[in-house]
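Encoded as structure tokens, the structure appears first; notes follow it.
With one protein chain removed, the remaining protein chains of the complex are shown where they sit.
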Amino acid sequence: MSDSGFDRDRRSVSGCGLSGMMSLTGERVTGEAIRDSIAILHERSNGLGGGFAAYGMYPHRKDQFALHIMYYGAEAQGQAEAVLGEAFDVLHDERIPTRPNPGVVDPPDLMRYFVLPPAGKLEESGMSAEDYVLARVMRVNSEIPDAFVFSSGKNMGAFKAVGYAEDIADFFRLEEYEAYIWIAHGRFPTNTPGWWAGAHPFTLLDWAVVHNGEISSYGINKRYLEMFGYQCTMRTDTEVMAYLLDLLIRRHGLPVEVACDVLAAPFWEQIERMPEEKQRLYTMLRQVYGSALVNGPFAIIFARDGEMVGVNDRIKLRPLVAARKDKWLYISSEEAGIRGMCPEPDLVWAPRAGQPVIGRLGSDVVVGEPGVGETAGMGQEVPSG
Amino acid sequence: MRIDARELHYRELNRQIREAVAGGETRFELANVNGQRYIGDGIQGEKVQIDIEGVPGNDLGAFMDGPTVRVRGNAQDAVANTMNAGRIVVEGRAGDVLGYGMRGGELFVRGKVGYRVGIHMKAYRGRMPVVVAGGTAGDFLGEYMAGGMLVVLGLERQDGEPLIGDWCGTGMHGGVIYVRGEVDPRLVASKFASMGPAEEKDREDMRPHVEAFCETFSLDVEEALAGAFVRMAAISHRPYGAKYAV
Partner (left out) sequence: MGSSSPGREGIGRPGEGARASARPRRVPAYRRSAEFRWTHDAERCARCKRCVQQCGFKALSWEDGPVVDPDKCVGCHRCETFCPQEAIAVVPNVQHYRPHPLWGQAHRQNVYLQAETGGVLLTGMGNDLPYPILWDHLLLDACQVTNPSIDPLREPMELRSYLGRIPDKVEVKMKDGRPEPATEMGPVLQVETPIIFAAMSYGSISLNAQKAIAMAAAECGTLWNTGEGGLHEELKPYADRAFVQCASGRFGVHADYLNAGAAIEIKIGQGAKPGIGGHLPGEKVSAAVSETRMIPVGSDALSPAPQHDIYSIEDLKQLIFALKEATNYEKPVSVKIAAVHNVAAIASGIVRAGADMVYLDGFRGGTGAAPTIIRDHLGIPIEIAIAVVDQQLREEGIRNRASIVAAGGIRSSADAAKAIALGADAVAVGTAALLALGCTLCQKCYTGKCSWGITTQDPRLTRRLDPYVGSKRVANLVRGWSAELEEILGAMGVNAVESLRGSRERLRAVGLDKTTLEILGVKPAGVGA
């Protein structure tokens, strides 16, 4: 392990606590509720990492890419800023405000930049703005050893560190931000010392993923992603999860529901019970995406602009509970975690194995909510019993 | 004894309970519980009663031997884990892996129960564990079950909601499962469990437990027992018998 803590040679496996909350109307709240929720899941983490992602948090700069970068040393900062200066119009930069917390030790330097790709350069590159940013972020992360971009989306931000999640919330002063989606992670890594960059959420542009469980199919998921040009350098299961989502949803254009049914594929005997047309789709999904099946225990919450999704594995080896209260959707590893965010929910339910719970901005209908009907978890149609 | 559990770590909460039990205290009221694990874990004594307001954490009543626990709310995963005796009552719903390896006593859940309920429940020397769920159950109900009784009443079920999930009774090699209503045979692991209508004798076996369940929640017994039940039982006590090349 290098001094900076950016050890990328070993894969981290972890069991953890997750929470997420979303206002379906876009109402923004501070990070206190999510902090209280993840604090209740304290037993699920061991103080070796935690983090948060928030959406809608930079309304005044919502069209600019917000880069959160951690540095170990001025040299790294100099190098990274040179890359940024060369690649972007940097519209604003500042130190990410923190307050000392005894539970969060040896923090790196934490900076925030609001940037836009210059029109000329963007055109020259022939890429979309997103891919342009992604390429620069990857470059910083792979080429500058002591610099790490841990958040790069628009109007969203990730915060993560080594420590307990509730201490990390205090350290990053999350009560000072307001957002309509908050997701959080308390980490229990089993085989690596905690390191700041390796904490969750894992982000890719405006995607953020928090994840609980160890992927037993990591080996083939990783090799499958390599075929599509993804290099799993972070050696975390969560990275694999994030890339699979990116591949399936962004690049292959699968609806989120269908992508979830690739990750947590229904069994053949369940597929055989589906109506014919659906059977055809799900047979094909398994034939084509067998290497993208995420096997072993997992529960994830992921979000992007306007959407929050929770899903767990095909035989429900990791817990996930969801709840509604008015126009809010809550998802957590435990009901206690939900009650940390929302003491009196209207409805609490446990999603079936592999059935996604999806909240979408502007829609009162939550996919996967009991009674919501057909589209709810399209892969896990339940036979009437 | 009343304990306000707000912001109280489970170790402190459970220490207070253990010490009070040692000192002869039998009645506990826990308020503002949210997520504290292991409540009632390993506590012995039939007179002990623990009343919980809120949502207790995982492993509620694990290794418990005698007490009565009542949850005025929902419970999470692994309730009654390896419980030996006593009764746990949950007024709301409960999560996954309930009654894992439970050897005796009763678990009554008013609402729905999650995955793998009654997993590897067993009966031993006159002890017989019983789990009654008022609502519906998830996949792998009675997985690996070796003894005892599981009852799913399916009260207040939503339209089209299945009574039980997939792979019911998989690995089952003892005990009995009763479900009120019709069950799609494809949900039952036919390699291990056979399904048939519950007979009069079955209703007699079930009745005292359903009565106790209804009394606990002030429900009408006849309503809970109305209609036909199906019975799932192990085909063999030795499901591994034919598996090996011996």
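Letters A and B name the chains as they come in the text, with residue numbers starting at 1 for each one.
Quick note on the criterion: contacts are C-beta pairs under 8 Å (C-beta built on N, C-alpha and C of every residue); 3 or more make two chains touch, one makes a residue touch a chain.
Model, not experiment: these values are computed from the prediction.
Trainee: Which chains here would be touched by the one that got left out?
Mentor: By the stated touch criterion, the chain not on view contacts A, B.
Trainee: Could you tell me which of A:L293, A:V311, A:L329 or A:V366 touches the chain that is not displayed?
Mentor: Missing-chain contact among the listed residues: A:L293.
Trainee: For the chain that's not shown, point to the residue among A:L254, A:A322 or A:M341 touching it.
Mentor: Of the listed residues, the one touching the omitted chain is A:L254.
Trainee: Using the touch definition up top, pick the residue from A:Y113, A:Y218, A:Y243 or A:W349 that touches the left-out chain.
Mentor: Answering carefully, the residue with contact to the hidden chain is A:Y218.
Trainee: On chain B, what residues meet the omitted chain?
Mentor: 140, 143-144, 167, 170-171, 189, 192, 239-240, 243, 245
Trainee: Residue-wise, where is chain A in contact with the chain that is not depicted?
Mentor: 10-11, 13-15, 190-191, 213-220, 222-224, 226-228, 235, 252-255, 257-258, 265, 267-269, 277-278, 280-281, 284-291, 293, 295-297, 314-315, 317, 374-375, 378
Here, only the chains that are shown with their structure count from here on.
Trainee: Could you state the distance in Å from the CA-based centre of chain A to that of chain B?
Mentor: 35
Trainee: Within their complex, state which residues of chain B touch chain A.
Mentor: Listed in rising order, the residues are 10, 34-35, 37, 54-55, 57-58, 74, 76-77, 92-93, 95-96, 112, 114-115, 138-140, 158-166, 181-184, 186-187.
Trainee: Taking the complex as given, what residues does chain A use to touch chain B?
Mentor: My answer: residues 40-41, 43, 267, 269-270, 273, 315-316, 319, 321, 334-337, 339-340, 348, 350, 352-353, 370-371, 382-385.
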